[in-house]
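What follows is a single structure, and I will ask about it in a moment.
Only one protein chain is missing from this complex, and each of the others stays in its spot.
And then chain A:
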Amino acid sequence: MEECPICLEIDQEYKQFGRLEVCRHQFHLNCIREWHKYSIDLKCPICRIESNYLEVGEGQHAVSINLRMGFMIKSAIEYVEAVTTDAGNEQDEEQQEQEIDIISEMFQDRVVMNSINMIECGICGDTNGSQPNLYCQECEAIYHETCLRGLAYEVGECSTWHECADCRSNELLELHMGANDGQVASYDSRNCMIFAGEVRDKHSVKTQQIYERIRNVKQQIQVHVRRALDQYPLPLLRFRDAYKNVNKQVSRELYRLSDNKYLPTKFDYDSLARTGVHTELLLYCHVEET
């Protein structure tokens, strides 16, 4: 049985152990991360060998947490705070201005991002073109799978890694950016959209066709869902919200089921819609009651 050298506890059940990448020394994840809030470098507390990664978990659940990420941000924030607190000193003002310039240069790409959506990981901020590979349909955030896994480990909810870190939606799509390794990928959200994992120009003929086709499919499928919903007596549907929500959920399920195509020969949309509406309504009533 091994104890964490920082807190001296043996607890292995409730606290995750992490291994430093280079020297393989083990600490509780919480303890070593807490230490990094105080330390001036990423050297191992035991042997002083520097590690940039912390490994958590075994086998296929293994996750490598990048310790460099955020480590410098802390000192940059402290630095900015320190600069603002001694702002009274006139002699240093010129020097301070130069220093602030350097800091804003460090974060320059973040500033530019306001107008153009970069293909960057929402957790580590890496803008390397081909790597971020999960895209949230709800809030349009993009992530590295490894970052999501690492984050989930760090907050102790290992099973939630496939949720968007921002809006918690689990509608994450795979994103294929092609082989533009090392380039910074970006798209302008006014002109482009992400569809089926690829960036498309909103105004291109092909995109318009895709739009048109999807719109038709949705309308056709919704006819079935509405029909199913209308079979329920009015009092049950006294809430417009309930009607709208159930409609949305069931329709979405059906789109997904038939892969965004209308295939009346393959699927019995009427009965699918009926069962879907039934379960959704039960769920909805249950939620309302609680």
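Simple rule for what comes next: a contact is a pair of C-beta atoms (placed from the backbone, for glycine too) under 8 Å apart; a residue touches a chain by one contact, two chains touch by 3 or more; residues count from 1.
Quick note on the criterion: contacts and distances are computed from a predicted model.
Look at the options "Ubiquitin-conjugating enzyme E2-21 kDa", "tRNA pseudouridine(55) synthase", "S-phase kinase-associated protein 1-like protein" or "Dynactin subunit 5" and return the one that UniProt uses as the protein name of the missing chain.
For the chain not displayed, UniProt's protein name is "Ubiquitin-conjugating enzyme E2-21 kDa".
Considering the whole complex, not just the chains shown, which residues of chain A touch the missing one?
With respect to the unshown chain, the touching residues of chain A are 5-9, 31, 34-35, 37-40, 45-46, 48.
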